[in-house]
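Shown below is the structure under consideration.
Only one protein chain is missing; all other protein chains are in place.
Moving on to subunit A:
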């Protein structure tokens, strides 16, 4: 059986779980097995149909009042109990920040391997093992990893790597409740305070068009212009680490190895040189436009359309033109 650990907050599913269910369905076909979705929390019943529509044959509601607020200890304990009971062959989870914390915690407890941030998952025809392919060395190298002798075979996958498939409202599935035993366990971590950030705009992993700026933009005002362009295109602004470090754009909009991995339909890189750590976060975009005054910048080599020139002039004129078109 293939198990997908899903995440929810305030009753809302994180979409990476649904993306993984779609992938798990494909893998299950090759293995002729079933897909189980696991969802932890308190008020979660309403999520089961959505999980089934996206590919789950069974949904396990892991319900406990202790699971209302996430701490890695409690979630690891609850997940361990269900995994040990169900003994999945394959265990997939989203490589969100929390997933990247629970994943290794579970792997170490279950004495099994974990392949991080996979970009490709398939079943080997001969051995029926899961082939897990991931980037390393800041995206320079791809490695295909197997976990031949330990179970489950575990992988994390970043949001946006696998496409979100349409819901199939006719799919049927079983819904099971599991109450983990968390009584009498000594949990050491205490949540003292949580300060939610006010999110401006959409998460950059969820948008189809991204206008990203780098050090070449030179100022916060410059980013206002990129924002204007993004708004006109119905997209979002993002930035390189240099832009984030300069305080021109928020950290949750950083693209790259230490930021987000994005895969939009269109990525416009403006005044970004294309360091390998940046490319690691965006090179899977469907279409890349780079605007840079240096024709030799690495970003120009991977761009589908590389425009050499001063961004101020080009973006200024582009905004003008788009506004004109809007009027017409």
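Simple rule for what comes next: a contact is a pair of C-beta atoms (placed from the backbone, for glycine too) under 8 Å apart; a residue touches a chain by one contact, two chains touch by 3 or more; residues count from 1.
The working rule: contacts and distances are computed from a predicted model.
Looking at UniProt, which of "Electron transfer flavoprotein alpha/beta-subunit", "Sn-glycerol-3-phosphate transport system permease protein UgpA", "GTP-binding protein" or "WD40 repeat domain-containing protein" names the chain we cannot see?
"Electron transfer flavoprotein alpha/beta-subunit"
Would you indicate which residue among A:146, A:164 or A:182 is in contact with the undisplayed chain?
Touching the chain that is not displayed is residue A:146.
Would you indicate which residue among A:123, A:182 or A:308 is in contact with the undisplayed chain?
In the complete complex, the chain left out is touched by residue A:308.
Just name the one of A:32, A:126 or A:192 that touches the chain not displayed here.
The missing chain is touched by A:192.
Which listed residue (A:81, A:112 or A:246) would be found touching the missing chain in the intact complex?
A:112
Could I get the residues of subunit A that touch the absent chain, sorted low to high?
The list for subunit A reads 71-73, 97-98, 100-101, 103-105, 107-109, 111-117, 131, 135-138, 140-150, 188-197, 199, 203, 208-209, 233-234, 251-252, 257-258, 265-266, 268, 275-277, 283, 286-289, 295, 300-309, 313-314, 317-318, 321-322, 325.
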